[in-house]
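All protein chains but one are shown at their positions in the complex.
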Amino acid sequence: MATATVEVSPSRLQHRTRRSDMGDRIYEAVIKSIIWVVLAIFAGVFVVLVIGAWPAIKRFGLGFIVETGWDPVHLVFGALPFIVGTVIVALGAMVLAGGVGLMTAVCVTEVLPRWLQGPVTWLIEMLAFIPSVVYGLFGLLVLAPLLQSTVEMWLLEHLGARFAFFNGAPYGVGYLSAIVILAIMLLPLIVTLSREALILVPREMKEAGYGLGLERWSVVWHISVPFARNGIVGAFVLSLGRALGETIAVAMTIGGGFHLPTTIMDQGYTLASVIANEFNEVSSDMYLSALIYCGLILFVITVVVNILAYFIIRRLSGVHGFRA
Amino acid sequence: MASELKTSIDALGGRGSRRWRGLVGFGLTGVATLISLGALFSILGYLIYHGIGAINWAFLVKEPAAVGEAGGGIAPSLLGTAILVTISMIIGVPLGVGVGIYLSEIAGETPFARVARISINTFIGVPSIIVGIFVYFILVKPTNTFSAIAGGLALGIIMIPIMARTTEDVLRLVPNSIREAGLALGAPRWHVMLHVVLPAARAGVITGGILAVARVAGETAPLILTALGNEYYPSSLFKPIDEITLRILKYARGPYDVWHQQAYGAALLLVFGVAAGSLLLRLSMRAQGAPNR
Partner (left out) sequence: MRLFGRASLAVIVLVCLARIGALAQSGSLTGAGSTFVNPLMSKWSKEYHGLHPNVQINYQSIGSGGGRQQFLAKTVAFGASDAPLTDEQLAQAGGVANVVHVPVTQGSVVIAYNLPGVSKQLQFSPESIAGIYLGTIRLWNDPKIVADNPGVSLPTKPVLVVHRSDGSGTTDIFTDYLTKVSAEWKTKVGHGTSVQWPAGIGGQGNEGVANQVKNTPGGVGYIELAYARQNKIPYGSVKNRAGNYMDPDPKNVTNAAASLKEVPSDLRFSITDQAGPQAYPIAGSTWVLLYKQQPDVEQGKLVVAFVEWAITDGQKYATELDYAVLAKNLVQKSQAALRTVMCGGKPCLQQ
């Protein structure tokens, strides 16, 4: 419990008249104006996006969201490949990170001896300190060539003849690299939050299970994890939000494809990464407008997901005290 | 050793298939942990192995050499990062703390307060590239130049919701009794805020600030559209400026081995700088007796 000393000398108390009311009014005015400025900035972001996207909105309408084709010469643009790409990369990474992360959290809380739990948790949290561009560096120069020479070549040689899905061109960069790198980026978030949720499981619950004759694994998997479900779901939802907005690491590893994916080794783009890679390079004003339209779609998607996440987590935190 | 192993497996309980399920289950969790740790060690390992050779005095103080030539450094990027972070703090910290104070102390359940709260929580998740687009149109285009100010502004805007959230959390932890004590003694609200509540929350706010800075120092996307990059030492806040993550991005994508090595070196500096900073922070916080977050 924090302590603080109140430094209010008696002489100051005697001066508490109009001046302090004035002080309070200034204080509230300052804070209120800060809030207005900040809300204006947020609104301004939306406004700028709409204005910038307007030529593309007028030209392509809402069909932009379901059209494919990205032709800078004939000025035909459709964002569906990027929307699909965003979903594939985010969901793929979330599933991968969720599986590995949850299992890791279980191991840290249930298997590791107490003296090991702290250091291992701290180590995994270190993953969160690595900036996005360093993940991209690792993905581009290490992971992509590795995936190309091992996984992709193996899939192509052994399954490529029979299944079109595996019959792609092994470039290394592409959805596979992007999903793996993004999954590593999401790991610390999932591990930390799942671990916190698992720690909160009351001992009585577990002991009830033992009392009923359950063995260790069943107690963990059928009692602890379901009890911590809300926190774990919260972790997943937060990681989804993070995954949707990840830009640079994806931009460096996803290879740059403007089409819908057909094979596992395909390249693609997410909404965020296509903007990052193309913004300074556009060849026409309509191209720029199309990119900003993509930004607007991304903005809407993230806002919707974040609002949903906020309400989901508020509901969850009420029940079991999970605090995001 | 073998008997200890047997004791541990016995401790799992169960018989027959249940025991196997337990072994496999816990085994998988162990594998998962090894994967997680393996990811960390391999990334750090590559950074150290490839990057350590690049770090020398020239690397830290010289400007980049001509394309493909060896011998240059990343000094402008290091200085640029410091400048951009400073500008972002000047913008992000006051506005963020102010918003945090509002959410914790002043906001009620009015519709306006609800909207404000949801907006802040939502904006944390908005991708930074969008903020870059915003600043490009309101600052870069009208002033006809990429600039450090534009970059700092973008980073500052990104910092606001992060600072607001941390400040709000920390302020909520300050017991109400302290506020009431101050008010009961006759101090006006602003006085209680400034001289009672904020000092009590000081440790948390500083921690939040450092974490926000660490987060913002790793943001690259908005800088592509605002700061652009510079091969020379920053000479003006109204001109393009380089930044360490921009340089890593540029060098990682190029074909030159020299560039790759310098990218690894810069990444090494960045990661260990951020990690060391936060470790120092934790240690000093613990030394000061502040609550461990």
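Structural remarks
Chains: A and B, in written order; residue numbering restarts at 1 for each.
The rule we apply is simple: a residue touches a chain if its C-beta (ideal position, glycine included) is under 8 Å from a C-beta of that chain, and two chains touch if they have at least 3 such contacts.
Nothing here was measured: the structure is a model prediction, and the numbers come from that model.
Taking the complete complex into account, A:Gly172 is the one of A:Gly172, A:Gly241, A:Pro261 or A:Gly295 that touches the chain left out. The residue from B:Ser36, B:Ser104, B:Asn230 or B:Gln262 that touches the chain not shown here is B:Asn230. Those residues of chain A that touch the chain absent from the view are 69-74, 144-145, 148, 169-174, 255-258, 267, 277-278, 280-284, 287-288. For chain B, the list of residues touching the undisplayed chain reads 65-68, 79, 82-83, 86, 89, 140-141, 144-146, 202, 206, 228-237, 239-240, 250, 253-257, 284-285, 288.
Definition applied: only the chains that are shown with their structure count from here on.
Spacing of chain A relative to chain B, judged by their CA centroids, is 15 angstrom. Put simply, chain A touches chain B in their complex at residues 1-4, 6-8, 12-13, 16, 20-21, 23-24, 26-28, 30-32, 34-35, 37-39, 41-42, 44-45, 48-49, 51-52, 99-104, 106-108, 110-112, 120, 123-124, 126-127, 129-138, 140-142, 184, 187, 191, 210, 214-218, 220-221, 241-242, 244-248, 251-252, 272, 275-276, 279-280, 292, 295, 298-299, 302-303, 305-307, 309-310.
Taken together, the chain B residues at the contact with chain A in this complex read 11-14, 18-19, 21-22, 25-26, 28-33, 35-37, 39-40, 42-43, 46-47, 94-95, 98-99, 101-102, 106, 115-116, 118-134, 136-138, 157, 160, 164, 173-175, 178, 181-182, 185-191, 193, 195-197, 199-201, 214, 217-221, 224-225, 245, 248-249, 252-253, 260, 263-264, 267, 270-271, 274-275, 278, 291.
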